[in-house]
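There's a structure below that I have some questions on.
On to chain A.
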Amino acid sequence: MADSSESRAQTFPQLLRQRLQHDAERPAMREKAYGIWQTWTLAQLCEEAFALAAGLSDLGFVRNDTLVIIGDNRPPLYGAMIAAQSLGGVPVPAYQDSVAQEIEYVVDHAEARFIVAENQEQVDKALEIREQCPRVERIIYCDPKGLRNYDPQVVIDIATLMARGREVLKTDPERVNSEIEKGAPSDTAIILYTSGTTGRPKGVVLSHENLLVTARNINAFDRITADEEVLAYLPMAWVGDNTFSFAMGLVAGFCVNCPESASTVAQDLREIGPTFYFAPPRIFESVLTSVIIRMKDAGRLKRWLFEHFMAVAKKTGVALMDGRPVAFWDRLHYGLGELLVYGPLKNTLGFSRVRVAYTAGEAIGPEIFEFYRSLGINLKQLYGQTEATVFITMQPDGVVRSESVGTPPPGVEVRIEDNGEVVYRGPGVFQEYFKNPEATAETKTQDNWVHTGDAGYFDDEGHLRIIDRAKDVGKMNDNSMFAPKFLENKLKFFPEIKEVVTFGDQRDFVTAFINIDLDAVGNWAERNNVTYASYQELAAHPKVYALVQECIEQVNQSLAQDSHLSSSQIRRFLILHKELDPDDGELTRTRKVRRRIINERYGDLIDALFDGREHCFVSTEVMFEDGRQGRIEADLEICDAAVSPERTRAAA
Partner candidate 1 sequence: MPVELAFAIEVLIAGLLSGVMYSLVALGFVLIFKASGVFNFAQGAMVLFAALTFVRILEMGVNFWLAIAIALAVMILLAVIIERVMLRPLVAQPVIILFMATIGLNYFLEGLAQGIWDSQVHGLDIGIPDVPWMSILESTNILISLFDVWTAVICGVLVLFLAFFFQKGRIGRALRAVADDNQAAMSVGIPLQLIWAIVWAAAGMVALVAGAIWGQRLGVQFSISLVALKALPVLILGGFNSIAGAIIGGLIIGASEKLAEVYLGPIIGGGIESWAAYFIAMLFLIVRPQGLFGEKIIERV
Partner candidate 2 sequence: MATEHQSETLLKVDAISLSFGGVHALVDVSFDIQKGEIFSIIGPNGAGKSSMLNVINGVYQPTQGTITYKGEVRQGMRPHEAAVQGIARTFQNVALFKGMNTIDNLMTGRNLKMKSNLLMQGFYWGPAQNEEIVHRQAVENIIDFLEIQSIRKTPVGRLPYGLQKRVELGRALAAEPTLLLLDEPMAGMNLEEKENTCRFILDVNEELGTTIVLIEHDMSVVMDISDRVIVLDYGRKISEGAPDTVRNDQKVIDAYLGVAH
């Protein structure tokens, strides 16, 4: 509900106070709890947030203090963000699945005195790091279960603190309001710690203006209104959630829904039926994989219907979505498919009402991308990063490609440097890296251009294409380009392959580590009578090796058709004995490969790939889910893959 009076709002708390005048009774947030969708109207959300602010203020929380927030997406935690902002403080959400050391870094670096933790699990982590972070005064929790014996001097219930705040407001009703009035657009709205593919996390400082202007622009761009339903299920510490759920939601006035728990997201998604939806490619990928797997058990008729109409969709669906002309008969055929297959399928997946869906963060497989679009789901790509308040480029309706990531949205400029690196400038450009002027200076120029670190180019349509991390694009010994991520993504489009790491920089040829997808390969194994007792055993099975080899050889064939990349064909590979895991530091929390760490950990394996050995012994330290440390050992087989001859233009 962005009317003229709200455009004057310069901070989120100011915006909320204005919206309260006419939107007070609109549902602002919902949370699935106790079996139903408990609803917070805007008035309730603000009342709780302001009461909490008053309580915090009474505890001594002052302007520019930071408030670390750890937990799943919960309305009270979003309320805590508003509370901190209301006092001119800075919310610092941390990833809820981080281990204590990771939280310790954030808390210590942000100099936080207060932590809001969702439940006992998070409180325990917060207590664990108190020794190292003596600044921490209070830990505020939302869910009291199991916490009754904790020291009430340190650990307090959010409800108690709100009650305390309400008392404060009785005697001093302007306590919070006066702080809200002092807010300025350049105030820090949030600090988001980026996991970073290398080194320590950096705290990206975003101002209220960054978030507000970006939210307004994007809402206008995709015609986001107060009637959207959005499911907030991605980590609160991730800029996407902060932008999509928090900033855009508060600006547009739509309701944000929090799932019951991480394990019920699929069910909750189905119940809510979001109209505006974001998911990283891996989620779309795993949903598609599960669709395929579930359909394999279907009866003959259903399978025939599914396959038939999916073929119809492939033919006409995308054209319909892009508004291109389609023959009447095809339209009718597609309509029948909508009734029999697409409609029910979207319904069971929870996508029936999706009006705009985005994916970003990684390249998405063209097959996957088109599958969703052909069903009539308006899935688009965008390219962004935390430092830009997400948006660098995005795809407008009707011009959507799987291989490119669109054009800059209003207000954003994008340029390609001579070395191929993408740089941008716009209203969302971050203020600085918190307490890290060197890094800030490295990334952001004097005139506000930001280096993305990604290599890319604009194609003939004027759409940006991203190849790889600029620094990861290497050269092979024959001087041809080696873009590891590009290769890896191509392989990851096969459902059987979950992760890939390729090597080829300053080498004669390219090799790869493969992680198989346990669901997909496990299912395949079941159908093919391959028995196995563990992931490790399945990964080492000769038939699985053959399966993966087939995938690689297919990729090699397609690489052979591109003169720039034909020498990047993968000659040797091995299947890793364990899944690459963020807990072991091999992936970032957003599941990006940490190449440096992999190079360190598996140096011997890499050597083996290049020196022609057929076996290589490996022993790795791993962290189990319960926090114990252990070792996994294996003797891995190394396998050769056939390489296709380079196609000359004449032949093609």
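Keep in mind how these were chosen: all candidates are chains of the complex that A comes from, given by their letters.
Throughout what follows, a contact is a pair of C-beta atoms (placed from the backbone, for glycine too) under 8 Å apart; a residue touches a chain by one contact, two chains touch by 3 or more; residues count from 1.
In this text, all values refer to a predicted model and were calculated from it rather than measured experimentally.
Chemist: Just to confirm the interface: in this complex, chain A touches which of 1 or 2?
Modeler: My answer, from the options 1 or 2, is 2.
Chemist: Under the touch definition given earlier, write down the residues of chain A that touch candidate 2 in their complex.
Modeler: 33-35, 145-146, 148, 260-261, 263-264
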